[in-house]
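The complex appears here without one of its protein chains, the remainder shown in place.
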Amino acid sequence: MDEFSLLIAGKAGDGIDTAGFLIAHILNKLGFRLYIYRDYPSIIRGGHTFSIIRASKDRIYTHSNKIDFILALNQDSIDFHKEKIKNKGIIIFNSDLVKEDSLPDDKKCLGFSLEKIVKEENVTLIMRNSCAIGIFCKIIGIEWENLDSVFRKNISKEIDLNLKLARRGYDLAENLVKIKAISQEPLPLINGSEAIGLGLVKAGLGNYIAYPMTPSSGLLHFLAANADDFGIKVIHPESEIAVVLMALGFSYTGQKTAVGTSGGGFCLMTEGLSLSGMAELPIVFMVGQRTGPSTGLPTYTGQSELQFILNAGHGEFSRFVIAPGDAEEAYFASQLAMNLAWKYQIPAFILTDKTLNEGIYNFDINISKNLIEEMPIIWDKANPYKRYLDTKNGISPLRFVPDKDAIIKVNSYEHDEFGITTEEASITKLMQEKRLRKEKYLEKELESYQAVKIYGNKKSKTAILCWGSNKGVCLEVADKLGLKVIQPLVLWPFPGRQFKNATKGLKKIICIENNATGQLEKLIKLYGFSIHKKITRYDGRPFSLDELEEKLKK
Amino acid sequence: MDEFSLLIAGKAGDGIDTAGFLIAHILNKLGFRLYIYRDYPSIIRGGHTFSIIRASKDRIYTHSNKIDFILALNQDSIDFHKEKIKNKGIIIFNSDLVKEDSLPDDKKCLGFSLEKIVKEENVTLIMRNSCAIGIFCKIIGIEWENLDSVFRKNISKEIDLNLKLARRGYDLAENLVKIKAISQEPLPLINGSEAIGLGLVKAGLGNYIAYPMTPSSGLLHFLAANADDFGIKVIHPESEIAVVLMALGFSYTGQKTAVGTSGGGFCLMTEGLSLSGMAELPIVFMVGQRTGPSTGLPTYTGQSELQFILNAGHGEFSRFVIAPGDAEEAYFASQLAMNLAWKYQIPAFILTDKTLNEGIYNFDINISKNLIEEMPIIWDKANPYKRYLDTKNGISPLRFVPDKDAIIKVNSYEHDEFGITTEEASITKLMQEKRLRKEKYLEKELESYQAVKIYGNKKSKTAILCWGSNKGVCLEVADKLGLKVIQPLVLWPFPGRQFKNATKGLKKIICIENNATGQLEKLIKLYGFSIHKKITRYDGRPFSLDELEEKLKK
Amino acid sequence: MTQINLGTYAQNTWCPGCGNFAILNAIKSVFLELNQEGLPLENIVLVSGIGCHGKIVDYINLNSFYSLHGRAIPVAQAIKIANPNLKVICFSGDGDSYGEGLEHLIFAAKRNIDITCIIHNNRVYGLTTGQYTPTSPLGFKGRSTPFGTKELPFNPLELMISSGASFLARGTSHGLLLLKKIFKEAILHKGFSLVDILQVCVTYFNTYEYYEKRVYELKDYNPEDPSQALNKIKEWDYNQDCPIAIGTIYKKESPSFEESFLKPDQNPDRNQAIKKILEENI
Partner (left out) sequence: MTQINLGTYAQNTWCPGCGNFAILNAIKSVFLELNQEGLPLENIVLVSGIGCHGKIVDYINLNSFYSLHGRAIPVAQAIKIANPNLKVICFSGDGDSYGEGLEHLIFAAKRNIDITCIIHNNRVYGLTTGQYTPTSPLGFKGRSTPFGTKELPFNPLELMISSGASFLARGTSHGLLLLKKIFKEAILHKGFSLVDILQVCVTYFNTYEYYEKRVYELKDYNPEDPSQALNKIKEWDYNQDCPIAIGTIYKKESPSFEESFLKPDQNPDRNQAIKKILEENI
């Protein structure tokens, strides 16, 4: 088996997440490349939740709904997912909670009395996961030592009991399949949020400020947990308004600062965004999209904030928007966003979604670019310091408080070069132009980066156009179908020239988006491009490999 | 003189505004059609401020910088404006504050010792305006009775003293010009905000909620002052966030509600906007644009929020955006916005700017459409009430609390027809489509309105494209130059078909906008249209007649 | 008792043992009682914020407005102003209304608007999986403060009394009878009322035993004595270990804002008014 998927399902609060994570680590040790899709409701306990752990010898970045193994902790897990099992698939179920007659006749189904075992061992219910993992490992022929070491590394509480439960499962089950190890080095398994966190830290992050909001909270938790090791401050203040204003305060002192949120929280930050544009205070926003409008489906995915991000904030000013498609790109994009925010003194956006933030990827730091941290332009001290000195490219030298030679005034009103409020028409015009000119220079600089990515069959006359987390699924489907893939990694300033090159000679462009109105489509229209077909999904779920393949074949 | 302009200038706090207003009323009585442009800084006293009162026998909607009369209360008034005076123009100046040698040699300049007069009469400084008005009226040959009656109607405090001062001026001056009355009925003089207020009231406004912010505060003050007469509630709560959420609470109870703000305040309302989209709660937003970004130039104009308004709020939902160009259109647009908000249960925007909100126009209610107030669809009671019943056009019957037959549940989460939270993919899809479908029907309905307006020389192969308050200046310039004018009154759903008809056969489209990036241009590009030239202005000042004419001739 | 079922078909997704169940049960029976005493059920409007607490409106078959995180209170105020005959009950969380939307609570209290705010104060963000809130004790280890918070909680009742609230009570999610009593009293109170419920979150901050040992019901106590009330409010600062009073702590008569809009002539002729304005401006 070069590639297979396991679906593990149960109630929210059952520990499905952790169990899936442990299994992924066991497979990772065997040299498999992995991707984990997590599907859970906005509920702490109860409700249905599942993870799909997909393993392959090659790098993968998406899930499939064609499942080889189902690990069903309760009845819902069968009812909701039995259709997904492949012909030769195996269903492992909790026989204490699943009715036998609900199982498919034509599939191999193996029942284990998990509740009973837990009772017999007199342990908490959550430990039945360890037992189930033991069962699964035995069935697919994994060495006990592998399980043992992954458990020891990842479980801090009651490791002996957990191992005991696992062993019981391992001994109860029979080996049915032989999964062979692959001779390649295992790679770290991290989610998109963690990759962003690492990228920001690498780029010199000083402070991370956020108010919790799915799917951005993971980044907050990750950075808070590691704040001391990274040498950063992490603050969770009273609201998103405080978040963005605090961030701008930090920025004023010269400390690189990022904030994270999702749509609703971002709304509250738009006034601060406009201030960042006006006062030329660098800031990085990580906006994790979820299903909207409004509170929507908090724990599901979407790509419906692109146009909002491009146009948010009143007035006109320069900005940078990048939408990474996997963990390595996330690491790179976060560095780039921080660098460019500081180089151009503008707001920069890392636009993600629940799929990317919470999807778990293998992460190869060696294929992701490490950028050099951007340092501010030096002020020559020849003249008195002017925070908003007008220059050729619009970028003024930066100084930070306290500086005994410089008085540093920033201002939300229109202002002169020194930073004093003005209402004069001529200065207003000059300053508006200064602020917008920076974007032109940024656009030029972006030509030296691969701002539009191309994959797949480069000779194909048909291309899939996608952005953000859809990259992974598009890549694989394109490989299967022999298509080209075009992914604008940078969305603003739109890399029109690179996009033009990428689309040269194409007969057909099919745009894939997780929204209803076609937001990337709108963006490319501004540059005179058009698409021939669009495939959209807006029910909160990401495209799966099989689904997208089917839709593309139509 | 069929058309002339008076510029009156002084310090903020000098009462320039009121003086200009009184003069306009005096001219109005003579049958002149008027437009007043007000230019003032964000300062309570001091700083420079001026008004241009333009009078003509024909309807006009814009100012000119070619001035016939300057009424200069202080030195700045000369220094800043003397270039604007026409060849045969007259400068009336306060000889106590203006240096004689700063006056142009080749113009008629008449000095009056206003400070001295005020001192002699032992009245407050502000009354020198009355004296100046008297002088001006005499110079242009206006009957004393006219002045007298306008003063009596509009001045409530110390009318006798004011008249005394005016008379002194009147007697001091000599008649130099003979302005002839025009035989047409005078029309009310109101500003754009007042026209909007009247339109909202006409359309059934129940509540107006706002937090003060220039240039939207005028609407708040107007409605608050007349709340009892109109039978409405006017509330100014703690912040714009409270404003929008309160409005949605009122909307839930079935009371028609509008809010007003400008860019920065609107930022804070975007989360509520998205809630309006999701919960299908009708609401009308009046957003008065000013010069941004951020605090910007609070008392100056701009058109830089179009793209923000079109894309604001996270997630995707239907909306309606209309940008009136003068007082009559403002009255109509406000009614239409309220009607459509309620018919389609969506957020509707009246997008204005400082020029429209604070510009003073003659208002002819007879040429502005009166619409019939929209009434909600009836629920047939055949089935239990469902707030979000899915229907062909996506519009669900409305009921309001308290209703003993219906339980009315609205929800910011994705929800089923009854309004209970759901996370199911199929219902999510259904509801997203329901909410977006309404916009399609709205788009169809708009075909029965003149959503794109056409003026000027309809046979010209060159058209000026404009939106909002630029309508007035474009109209007049086009008349002079023999051009066509196209003004999309409705901006969203974009009236593509009407726009196509309007542009048929054109060789050249010149887009006029008060922003730097061309926001209307971006919008039409989405529909495959493009422009040939753009004339933008983004220093906070509106185009004046002479300036635009010159630019167009180039 | 009546046969009316106030439940809905929504699946209850609170954790087993969550203190929200008690709040749900208590409020439902108060609604039924009020209904028996003559309050039409359709005159009740529930408003909630976003958090575990907010789910309560899905579980009660009455009019409701499930608002945004932190933004239940302005909605509730408007509904009351729109129609003072409605009974508006707001369910909110400590993250929701002591954090994100604190200002609205303060201004509602200042206006003394006749709404009832029931704060599910579990001293943690439940729904977003366990971060500190403004009432978490100093040093609380949540997911955004894994090494413990560095700030003291504030005392929400002290803030509320300073803001002008005219009814303040405290309950716990494990005293059903008392909950019913104070809910009813709060709803019947004319003016702004707030009930701070020390609601146990079994998953992220299980304070069950802590409260069990410390709470005591107010007896022989006059909530209408403001200085006694202030002392009682200050007795526990939401941080230190000490006895915790529950029951109605403060009560005051004072005019409420929504009344100021009731006018005899509610329906002037609008066309006439418009005409008048225009004439004035000629």
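Chains here go by letter, A, B and C, matching the order in which they are written, and residues are numbered from 1 within each.
We adopt the following convention: contacts are C-beta pairs under 8 Å (C-beta built on N, C-alpha and C of every residue); 3 or more make two chains touch, one makes a residue touch a chain.
Please read all numbers here as calculations on a predicted model, not as lab measurements.
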Which displayed chains the hidden chain touches across the whole complex: A, B, C
Residue among B:236, B:429, B:497 or B:534 that touches the chain left out of view: B:236
Contact residue for the chain not shown (choose from A:69, A:285, A:349 or A:363): A:363
Of A:163, A:201, A:322 or A:350, the one touching the omitted chain in the full complex: A:201
Given A:410, A:481, A:506 or A:526, the one touching the chain that is not displayed: A:410
Residue of A:421, A:457 or A:517 in touch with the missing chain, whole complex considered: A:421
On subunit A, residues whose C-beta touches the chain left out of the figure: 28, 186-190, 194, 198, 201-202, 206-207, 209, 226, 228-231, 233, 235, 237-239, 241-242, 245-250, 252-253, 255, 271-272, 275, 279, 363, 365, 401-404, 406-413, 415, 419-421
Footprint left on subunit C by the chain that the document does not show: 102-103, 106-107, 110-112, 134, 150-155, 158-159, 161-164, 257, 260
Interface residues of subunit B (partner: the chain not displayed): 12-13, 41-47, 210-214, 217, 220-221, 224-225, 227-228, 234, 236, 238-239, 264, 294-295
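Assume only the chains that are shown with their structure count from here on.
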Between B-C and A-C, the pair with more C-beta contacts: B-C
Whole-Å gap between the CA centroids of subunit A and subunit B: 44
Chain centre separation (subunit A, subunit C; CA means) in Å: 37
Rounded Å distance between subunit B and subunit C, as computed from the means of their C-alpha atoms: 41
Contacts with two or more other chains, residues of subunit C listed in rising order: 50, 66, 68, 101
Where subunit B touches two or more other chains at once, by residue number: 241, 271, 275, 279, 412-413
